[in-house]
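All protein chains but one are shown in place.
Coming up: chain A.
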Amino acid sequence: MSADPIISLRGVTKNYGSGATAFQALKGVDLDIAQGDFVAVMGPSGSGKSTTMNILGCLDVPTTGAFLFKGRHVETLDRDQRALLRRRYLGFVFQGFNLLARTTALENVELPLLYRGEDRRTRQIAGMAALDKVGLKDWWDHTPAELSGGQQQRVAIARAIVTQPDVLLADEPTGNLDSERSVEIMQLLTDLNRNSGITVLMVTHEPDMAAFARTIVHFKDGLVERVDQGAMA
């Protein structure tokens, strides 16, 4: 592990709403994620895990505080710059898969490459390679409606890794899957972390899943409660 963290949060707060309905979801989060780490984020419901993941995924901005990605301040970037950052460095996996309907697995996986302006051939080769990595090479022409939940989540992971991102963010990737499928997904993430060198951040409620991670970050009431290192070491 390198010394410089790839991700740093400093005093990050996030307020939702305004006036009487205002609610502070994050109350000053400090967090460092090392390059190449496999981090599980845990904590009670409503403790701010998803809020933090969205900020880390450049999908949302902190109300105050600093977010450094590879030493660069993200909180000062505009919408389009954040989009380009997502395109270049990040892969996101959601609890609800979020695949495009009526679109084949391969086309779903190719989509980020399309936005990168890759040509058709490159897209196809990289797309098939990513599907191969998640074990769905033979299912490339199936639409989400023709795939099981576990398969859909694996397509979503293939889509997140097809651009060879530095960081893979997964918000409850196994939340909609049974334990057997969940273990498959965890093994896949572990493999990507170990063999492809992707930094993995994953929100989970289940200790069994968290056990796959190297570092566990505990959230409580919009703050980082504690960080357990080397769970797997």
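Some points to look at:
Basically, contacts are C-beta pairs under 8 Å (C-beta built on N, C-alpha and C of every residue); 3 or more make two chains touch, one makes a residue touch a chain; residues count from 1.
To be clear about the criterion, contacts and distances are computed from a predicted model.
Chain not shown in the complex: UniProt lists it as "Putative ABC transport system permease protein", one of "Carbon monoxide dehydrogenase", "Nitrite reductase (NADH) small subunit", "Putative ABC transport system permease protein" or "5-oxoprolinase". Contact with the chain that does not appear here is found for just one residue of A:P112, A:G127, A:P173 or A:G222, A:P112. Contact with the chain that does not appear here is found for just one residue of A:A83, A:A129, A:V183 or A:L223, A:A83.
If you put the missing chain back, the residues of chain A touching it would be 54, 57, 59-60, 79-80, 83-84, 86-88, 90, 92, 94, 98-103, 107, 111-112, 114-117, 159, 163.
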